[in-house]
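Note that one protein chain of the assembly has been removed; the remaining protein chains are unaltered in position.
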Amino acid sequence: MRYDAAIIGAGANGLAAAALLARSGATTIVIERHDAPAPRLAGRVIHPGYRASPYADEIAPISPSLFRTLGLAQRGAIMRKAPHSLAIWPECRHLLPFDLASDGLDLLVEWAAFAGRARERALEVAAPARPKLASLLHAVAASPWPGVEKLAEALGDTIGAAIGDPREAAHVAALVLTGRTADPWCDGSTAHLLAPAAGFGGVALGGRFSIVDALVSAARGAGAELVLGVEASELRRARRGFGIALSDSRDIEARCVISTLDLKRSFLALFPWHALPKPVLRHAAQFRVAGATARVLFALERAPERAAPETLRGPVHIAPALDDFARAHAAFREGNLAPRLPLTLRVPSASDPSLAPPGGAVITATFGAVPFRLFDGAWTRERRDALRAQAQAALEMVWPGAGSAICAAEVVVPGDMEDWLGATHGDLDGGEIAPDQMLDLRGWGGSPRTPVPGFYLGGGSAAAGPFGTGAAGEAAAKAVIADLARVRFP
Amino acid sequence: MTLRATAFHARVAAANRCNAWQTRNGYTLAAAYGDAQDEVLAARSCAALIDISWHWRLLFEGARAAECLSRICTRDVSALVPGAHTEIAWLDDRGLVRGAGRVERLGRERFRLVAAAPDDCWMARAAALFEVATRDVTGQAAGLALCGPLAPAAVAAAGIATRVSAHGLQRLVWNAREIEILGTPSGFEIRCAADDALFLWDCMVRAGQDFALLPMGLQAQDMLAVGRGVVQPGIDYRPGQEPPEALGLGQLVATGHKRFNGRSALLARPAGPILMGISLDSPEPAPRAPVSFEGRDVGRTLSSTVSPLLGHAIALAKIEAGAAVAGRRVLVSATEGMLTPLPFLQDAGVAFAEASPSV
Partner (left out) sequence: MTGDAIVIGAGVNGLVAAAYLARAGRRVTVLEGRHAAGGACASTTMGGNAKAPGLAHAVYALDPALVRELGLVRHGLAFAARDLPLVGLRPDGKHLVISRDLRATEHNLALQSRADAKIWRSYREGLFGFARAMRAQWWNDRRTTAEDALARISRQGTGPFLDSWFESEGLKATLAFDASAASPLAAGSALLLAWRVAQEMGGLQGATAILRGGSGALIDALLAAIRVAGVSLRLGGKATEILVERGRVCGVRLASGETLSAPLVLSSLDRRATLVELARGECLGLEEWSRLANEKPRVASAKIHFLLGGMPKFSGIAVPTVSRFVLAERWQTYAASHAAARLNAMVPEVTCEFLLPTVADNSLAPEGLHIMSVLVRPLPLSPLQGWPQLKADLAARVITMAERVMPGVARLVRDVRVSTPDQMGESDCRDATVRRLLASWNTRISTPIAGLYLCGASAEPASAVSGRAARIAAQAALRDGELR
């Protein structure tokens, strides 16, 4: 069978790309190794009747134009923003409402605008007005988007300069670094303000699975073929495109391929080692990935009693302090767990009741600065239990008595995320968030095109990857559509 | 976040017939007691009573307080004698407005800054450079403003014997209670301890009966502010976004004052937009939208309201210096209007007894 485009991975990026490509008239196939589409968004059963996503409770914002083009609203995707964020310290608390003007909100809005501009820029590069493949590959934009000169500063300084109140500053840092790690005093950590759903703009879902269904329906509705439970085991460069060997022993051909895997896997796992040019291998080797997220998913028989509403409807950051992020990051770099890990609690079942049976609740704890590989050994049962105990203590602090209602708990560490999701080192951002990665290493010159003609990056590691759900898929699809029309592939 | 109530809340709640509330600065305040238009008319022609306890008040104390505030404020407040006050703005390093308000000199080394929106951290950082202590005293006293042409008569009828001028501040004992009374261009402000607040309210309402005094809510205050050409922090601007001229605060900047923060940056800045009024042809207030003149965008509207006194909608707008010519017809979204110099209406003015400031 021969297709115009094959897309590897049926996540939000893959489905968005498939829908856009199929709409443009290209014959499109999406290959997903899981039995269900978008495993990252969909979540799993953690206890009979309880479901939660092992990866994240929020979905990074989907650009309004993509949302409209794919008609996601008509297909039943209902998005809801968290109304506020809360930070709790033993002696006080700080609430950051997302609708009331404040220094912290101003800063987040400013950076959300930068991220939006960066996404637009990535789309411009993908579908240029006058395409010239050769020059595009080497195009380095002088100033890719506004605010880019601020990237080289330290996150702590950027936040401190914009926010007078030290509590609010620590709170905003916690929002930005939820489930991540960075030394806020190290130059360049400001790049995290651009990262996906940097707290603000994050979207909780009314009916978490509606977004997956909507994306699948958009892709299928446009005529894309979706193959589930099948893995692309090898990519060969054929005379007119690519030959793809599938794990069900089928073999298909495609004029071009979009990989939504991370950059390392896209090259090092899909292609045979000898088939790639040296610079590509070097680029893939230089690209840095570092998973830092661990999660504990709690199923509760009964929702926390007398819980303050602000603790239920947004993230609750436990005692954030800028110096603690720095300490946790230093330990992380050495493969250690800091004594005080950054921790954020959420009650996803409060905004999406379908996640728990009536009366019950799902509470998640998200740790940052958790290394993929520990310096002194493996992720043993004891270590996982220690994380769980830490999360449970925080949960007890926020909702006294809730600990006794726990009926199941599951600990997810970066290694699990790598196994289940196929993200190298469990890195959910598709690569370390740093200025050189953002501007130079994610993609080539900000483009989804790669030096392998006909092979495109459309996942989290692409240039547009950090700028929203589906943005990288959209950019890759735009590039493919532009090139299919104009470029003759070998 | 819990909303705070002012010391007058019991009386305000009783008088608030429409039960219309609004929050500002973290306080629950009456949006309108009855009809906002009536309240505006009362303030223009008779007298109106306003709960201003929510205003941000910051106390500066220290040997170098005068030096510090002169550096912060766009006017030289070290020239103020104790018992006098002046309107000021304060700018950031780039010459952009952070806020505007009033500085009252309470003593040789004591000043009070009063403004509609707080800027605690910025002020604390600036004051620390001069070893000056700042203290937020917002909640500590109750404040009432009396405005309108009959305000002096109402104050006199309440038995407050004051000879305060429009730029003065006086402390006196009234009915065995200590109060502080301030003259402003539009009337008086009276402050008292929170415990005495209800007594003060009752006395003023009783004394004002003969002068058709009405309590005035935020809606009416905002209408009057647009009419006077006064921009409001948090509504019309955020700190550090606009130069003073764009907010109509140019007259607060004393260029003769050589030391204020942001002065050199302000002088180096090319002429930007200025604040103008737009008298709209429509009976509806204008949305926040671009203002165009002959098909070209020349500015943006800020607050807009329907003026009960003028009978049509008016708006404040930032207009490019080149295009800011009074009498020009401009387009705001779909509505036409005319550029008008500010204020739309002169204040009725309050006749003060001639007096010199004293404590």
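Each chain gets a letter, A and B, in the order it is written, and its residues are counted from 1.
In this text, a residue touches a chain if its C-beta (ideal position, glycine included) is under 8 Å from a C-beta of that chain, and two chains touch if they have at least 3 such contacts.
Being a predicted model, the structure only gives us computed values, none of them experimental.
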| said: Using the document's definition of touch, tell me which of A:L151, A:L387 or A:A423 contacts the absent chain. | reply: A:L151
| message | From the list A:L246, A:L300, A:L421 or A:A434, pick the residue that touches the absent chain. | response | A:A434
| query | Just one of B:L3, B:A128 or B:A326 touches the chain that is missing; which is it? | reply | B:A128
| message | Of the residues A:A127, A:A330 or A:L374, I need the one that contacts the missing chain. | response | A:A330
| remark: Which of A:W89, A:W185 or A:W420 touches the missing chain? It is A:W185
| query | Where the complex has a chain not shown, which of A:R44, A:R220 or A:R288 is the residue touching it? | reply | A:R288
| task | State which residues belonging to chain B touch the missing partner chain. | result | 71-72, 92-93, 122, 125-126, 128-129, 258, 261-262, 264-265
| said: Tell me which stretches of chain A touch the chain missing from the display. | reply: 140, 142, 151-153, 161, 183, 185-188, 191, 282, 286, 288, 323, 326-327, 329-330, 333-334, 434-436, 439-440
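Definition applied: only the chains that are shown with their structure count from here on.
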| Whole-Å separation of chain centres (CA-atom averages), chain A against chain B | 47
| Residues on chain A engaged by chain B in the complex (per definition of touch) | 95, 97, 101, 106, 164-165
| message | Under the stated contact criterion, what part of chain B meets chain A in this complex? | response | 1, 120-122, 124-125, 234, 238
